[in-house]
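A protein chain is absent from this complex, but the other protein chains hold their places.
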Amino acid sequence: MSNSIEKQDVQALIEHFNVIRPFNKVLGLSADSMDIENACVYFNMREELLGNSVYGTLHGGVISAILDITGGFVVFLDLFKTSKGTSREKLMERLTKVATIDMRVDYLRPGIGEEFTASGYILRTGSKVAVVRMELHNEENALIAVGTASYIVG
Amino acid sequence: MSNSIEKQDVQALIEHFNVIRPFNKVLGLSADSMDIENACVYFNMREELLGNSVYGTLHGGVISAILDITGGFVVFLDLFKTSKGTSREKLMERLTKVATIDMRVDYLRPGIGEEFTASGYILRTGSKVAVVRMELHNEENALIAVGTASYIVG
Amino acid sequence: MSNSIEKQDVQALIEHFNVIRPFNKVLGLSADSMDIENACVYFNMREELLGNSVYGTLHGGVISAILDITGGFVVFLDLFKTSKGTSREKLMERLTKVATIDMRVDYLRPGIGEEFTASGYILRTGSKVAVVRMELHNEENALIAVGTASYIVG
Partner (left out) sequence: MSNSIEKQDVQALIEHFNVIRPFNKVLGLSADSMDIENACVYFNMREELLGNSVYGTLHGGVISAILDITGGFVVFLDLFKTSKGTSREKLMERLTKVATIDMRVDYLRPGIGEEFTASGYILRTGSKVAVVRMELHNEENALIAVGTASYIVG
């Protein structure tokens, strides 16, 4: 058995996570929503994600949920990258310890759009805590919201 | 026509808000979930709110969504209280302008439980911005998460 | 040599911290400013702490600095309390690892006053991270600012 982490392994883990995280399905996320190459999460507007059905805007709670999921996803991909050579058991153990400590969300513009992309990047990571920045754009590249979150990573 | 805001009016507004905010229904909120007297929002654990079906914990996104909704509800009740004598039209106009500027959420303990209560209180309010504190407890009164949010109010 | 942590030990440590933290002196803090019993930090208005000499208000930077110091002080007292039986060497080692991960400050009211009291309390603590709430009042008990911060504790 090889210790190297293959793309299909990440894919398998994402599928696994989507299964054990029912609320992700409520948000319309699937394994296909998680873009490993670009550390992005994609989702489409749906009636039930509306916070205001008159204005047709995303619910603030959907936005904060997606940003938190994206931040966790970024931490997760970073752990994969920095854990080359770690056994899959050890890696899985580390992954289950990842937890959001706190998050700030800034709601910049109304959540209007059809197709949304949430992305993120590591600001700082260490043996205990990672700090991640996240942002949410619509299909016209309007910046709808940003977030900063701290995660326990070990 | 009286200008005074009656309890049934608030109730009517909450029902209205739940209709135009489909995501609230996804979270399991109804007019009955919104406690006007105590500025509380109640909800029950359901399979689809899980963030981890193995541990049986609420999804972080559910927690942040509920805290934001609760903060908005607190602002809304405060506007009712401080707007006595305002015509309902003017009040409705003010209410539609309420928007979250930003929010910090601290995830303190795993979201375990059957019945959750989110509550909040005004830290500071003015003609433009209100700052609100929110917290989420389970039925054993364990403090699961807290939040602080700023809202545009006028 | 006893392992118990005495009040004079805490006092000695605070004095030590004030010596190795020159900026605390700039803010006008001394060992006498740190109230162990009440987890409070006291300081007086001085010309050089002004952010606006026309309005006579504290500089926002003074407020955020004091809140962060107070949060760290609360963590520090909590480690003393929960480390009974730990050798002083081990405790000192733990104390040097305490570091602020992030902090939110809400500026609620103008920083007017002569004597200020900053206080704080633990929201949650564990083996790795503590979350603390802080607040700043003036001598008339007006709430000037609040903060929430996460600290690495081990």
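Here the chain labels run A, B and C in written order, and each chain numbers its own residues starting at 1.
The rule is short, and it goes like this: a residue touches a chain if its C-beta (ideal position, glycine included) is under 8 Å from a C-beta of that chain, and two chains touch if they have at least 3 such contacts.
Since the structure is predicted, the reported quantities are computational estimates derived from the model, not experimental observations.
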Touching partners, among the displayed chains, of the absent chain: A, B, C
Option touching the unshown chain, where C:Val74, C:Met103, C:Leu136 or C:Val153 are the choices: C:Met103
Full-complex contact with the absent chain, from C:Val62, C:Val131 or C:Ile144: C:Val62
Contacts of subunit C with the absent chain, listed as residue ranges: 19-27, 47-54, 59-62, 64-66, 68-69, 99-107
Residues of subunit B (touch criterion as defined above) contacting the omitted chain: 101-102, 104, 128-129, 131, 148, 150, 152
Footprint left on subunit A by the chain that the document does not show: 104, 106, 108-109, 123-124, 131, 143, 146, 148, 150
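Heads up, the rule we're going with is that only the chains that are shown with their structure count from here on.
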Classification of the subunit A:subunit B interface as same or different, half of numbers criterion: same
Computed distance of Cα centres, subunit C from subunit B, in Å: 32
For subunit A paired with subunit B, centre-to-centre distance based on mean C-alpha positions, whole Å: 25
Where subunit A touches two or more other chains at once, by residue number: 101-102, 104
